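The structure under discussion appears below in the form of structure tokens.
Of the protein chains in this complex, all but one are displayed in their positions.
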Amino acid sequence: MAEKTGSLRDISLAVLASLIIILFAIALVNTMTISIPPQEQHRWLSWEFLTSTYNWAVKKTWAASPEVVTSVLWDYRGLDTVYETSVFFLAIIGGLMLVRNYHPGKKYSEKGMSLIARTITKITVVSVPVVAASVALHGHLTPGGGFQGGSIFAVASLLAIVALGSGFLLNRGWSKSRLLGFRTLGLIIIASVALTLPVIGLLDGVKAYVIQNQYKPWAPVSFGYTANIPFLGIILYSGTLVFLNLAEFLAVSAGLSLAFLIISLPREELKKSGGIE
Amino acid sequence: MAFEPPLCYILLALFMTYALILTYKTLVARDLVKAIIYSAGQAVAYTLALVMMAAPDLVLAYVAVGVGMYTALFLFVVSRTERYEQEKIERGVEESG
Partner (left out) sequence: MDAFWNVFLWGYIYSTVIAIIALTVYGMATRPHLVKKLILLSILSDTANLLAVMIGMRKGFIKPPVFPGISYTNHPVANTTQLAKFADTAVDPVPQVLVVTAIVIGLAVLVFLGYVLILLYQKYGTLDVRLLEAKITGKGGKK
């Protein structure tokens, strides 16, 4: 680095940092987690997951979904994903401190970019959520899922904020309370889907788990995996996965749009509403 | 999505060097907006590296989060705060402090 080359502090920090990294790397290679070049055969855990999520023959531990990543995320490690979603929820709630005494109702300026950018954005802001919804709702069949769809949706709202001015969304009813309402609706759906099977198990006097997806010999309650829709015929919805993906899509898209709406408030609005004297 | 083995490893190595160079430039850049642009390029390099490693879920997540949201978040933060990183602050403040 050009400046301050001689200062001892920087050099000692650099040596310390590289020492830690090198020890970390040696430890990883010695315990065979990193093998250079990558190993040939499978780890038994990944083989278990890959062969069990869509295994019609052995339905003992299956998740009725060909997409291994989403089924592991929401079925085998469902509780962990619920906590991760609550962490995300609390981070946005913490972010609301920027608008502690923020009083809506004032008409916001819709001073976005040039006319060309505005018209193009008006088209893309409609088409990107369609992509987001398809990514989210096909989460249990093809790569994607609730969070990926939600963040793609948030990029669309970000586009609208930047190109059309944050007033464009605020004046059209994207108020803080409404977005928070959608967030909480998403989390309520997640909570209700997670708790339906235990409640059913309780009523039947049968053992059942939170966020259980399919029938298990030791927990004989299940969400089912195919449904006969009049026009579509028999569809594969793999139990809780499609509902959880939908709820996560709702929660993440509303949460991130709220996060960017807050941060894009005009400077003096932020200063006043931040409550900083 | 799956390339033949020798090609995808070479491209992976290429993207990682691209990311390394951009990380260094992010580190050195004094103007924060330039640093943000370098970090956006580096996020693109990581997304392409994930394509080479056959991880479509992460590619979808990184396209939206890494390239889109981190850049926008940092640009918003910089527009609400200061833009330049002073190397030598005026000594007066430090001594008197």
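For clarity, chains are labelled A and B in written order, and residue numbers in each chain start from 1.
To be clear about the criterion, contacts are C-beta pairs under 8 Å (C-beta built on N, C-alpha and C of every residue); 3 or more make two chains touch, one makes a residue touch a chain.
Bear in mind the structure is a predicted one, so any value in this text is a computation, not a measurement.
S.K.: What is the set of chain A residues that contact the non-displayed chain in the whole complex?
M.R.: These residues touch the chain not displayed: 9-10, 13-14, 17-18, 20-22, 25, 28, 33-34, 36-40, 42-43, 45-47, 49-51, 53-57, 66-69, 72-73, 77, 80-81, 84-85, 87-88, 90-92, 94-95, 97-98, 138, 141-143, 145, 147, 151, 226, 232-237, 256, 259, 262-263, 270-271, 274, 276.
S.K.: State which residues belonging to chain B touch the missing partner chain.
M.R.: 1-2, 4-6, 8-10, 12-13, 16-17, 19-20, 23-24, 26-27, 32, 35-36, 39, 42-43, 46, 49-50, 53-58, 61-62, 65-66, 69-70, 73-74, 76-78, 80-82, 85-86, 89, 93-94, 96-97
Definition applied: only the chains that are shown with their structure count from here on.
S.K.: In whole angstrom, how far does the Cα centroid of chain A sit from the Cα centroid of chain B?
M.R.: 21
S.K.: Report the residues of chain A in contact with chain B in the complex, numbered from low to high.
M.R.: Chain A reaches chain B through residues 1-4, 69-70, 135, 143-145, 147-148, 151-152, 154-155, 158, 162, 256, 260, 263-264, 267, 270.
S.K.: Considering the complex alone, what residue numbers of chain B touch chain A?
M.R.: Checking each residue of chain B against chain A gives 27-28, 56-57, 59-61, 63-65, 68-69, 72-73, 76-77, 80, 87-88.
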